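Shown next, in structure tokens, is the structure this report addresses.
The complex appears here minus one protein chain, its other protein chains still in place.
Moving on to subunit A:
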Amino acid sequence: MKETPLSNCERRFLLRAIEEKKRLDGRQTYDYRNIRISFGTDYGCCMVELGKTRVLGQVSCELVSPKLNRATEGILFFNLELSQMAAPAFEPGRQSDLLVKLNRLLERCLRNSKCIDTESLCVVAGEKVWQIRVDLHLLNHDGNIIDAASIAAIVALCHFRRPDVSVQGDEITLYTPEERDPVPLSIHHMPICVSFAFFQQGTYLLVDPNEREERVMDGLLVIAMNKHREICTIQSSGGIMLLKDQVLRCSKIAGVKVAEITELILKALENDQKVRKEGGKFGFAESIANQRITAFKMEKAPIDTSDVEEKAEEIIAEAEPPSEVVSTPVLWTPGTAQIGEGVENSWGDLEDSEKEDDEGGGDEAIILDSIKMDTGVEVSDIGSQDAPIILSDSEEEEMIILEPDKNPKKIRTQTTSAKQEKAPSKKPVKRRKKKRAAN
């Protein structure tokens, strides 16, 4: 779906507000939105909310053979996906530019900075190493995807535990989580991206732009830093020209912000660790706030199934026995068998309608019976040409018989009735049951 264009008055309003140092949500120039980090039940699954922007991160691992030129290092794989629910403009085929840019930036930030110790992922040099895969999904787009994604990635990596492995000579033993506690990854430092949006050719600067502000910005500067004030990646896009001291000032701001965010991350990880150790409840289900009016929980509920058996027996007693299904297969040649007789073939009708007149009565085309999963096909006996033939439909076609007494010409028309679809949807279910009963 195309993005709704930003109106001129909205654009002017935003720019004027920025000139007067005002932001739409009341933040100051250097303020970040609220960051909320929650964890799932599995290790390595986390959700980060930066204001309304939501990113889901999931880490998984696998034992593979290493790359040929790096036989002693593990493999890291990052993937950011812009889900279609994040914004109407994100369609599976259509977002390549932004997607490529974000993925590249994320890779440079996490891989080239060597924040994960890949040597420790090696199990047997040249044969088996761990491949760590980080999948990030953007669930809601309210600006500043890259910051949220980098936080989600590093949090998920810190939270993840890989299975323990021991090597004795030639034998590699992989322990399940029940046998031995899984082992965390060895992480040297935590690089976090901080975005700066520039307006009016670099005159005004905003930290953590939201979606509206991103639409009217001139350019974006992204600095990835860790808490030791080491710059891991720096990228300027949008073609704005920045002065040296502007860039230095931004890096100082980034240093402050990264320190705050890192503290938040460490606290969240610690809390989660504590809850797990004490045996309390953890997971996304717990992080749904109770007080929010849009959230609702229900505890485990017992269901009374004492009368289930009686009910079932009643139904079976009332139901008629399954009708005889033709189940003797006819073997044509080795490898080709036929069960039952198919629907009358109507494809050839439009061209061969003259031929049909010649052939006269019998028009049973023997086709291999294909069980249609989506649509029910009801075949009434074609023997008597007088009765109207009802072939109920798939979504596209409806057969209307115009001349029931002669060989009919069939016309296909579009059907728009939704009601007809409900009935056939029950048929395939029953058919499947009948076949099982016969077997």
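Convention: a contact is a pair of C-beta atoms (placed from the backbone, for glycine too) under 8 Å apart; a residue touches a chain by one contact, two chains touch by 3 or more; residues count from 1.
FYI, contacts and distances are computed from a predicted model.
Student: Given the options "Transmembrane channel-like protein 3", "Exosome component 5", "Alanine aminotransferase 1" or "RPP14 protein", say which is the protein name UniProt records for the missing chain.
Tutor: For the chain missing from the view, the UniProt record says "Exosome component 5".
Student: Of the listed residues A:86, A:129 or A:145, which contacts the missing chain in the full complex?
Tutor: Hidden-chain contact among the options goes to A:86.
Student: Out of A:18, A:35 or A:56, point to the residue that touches the absent chain in the complete complex.
Tutor: A:56
Student: In the full complex, which residues of subunit A touch the absent chain?
Tutor: Per the touch rule, subunit A residues meeting the hidden chain are 1, 40-42, 45, 47, 52, 54, 56, 58, 83-88, 135, 137, 139-142, 279-286, 288, 292-305, 307-309, 311-313, 315-316, 374, 416-418, 421-422, 425-426, 429, 433, 437.
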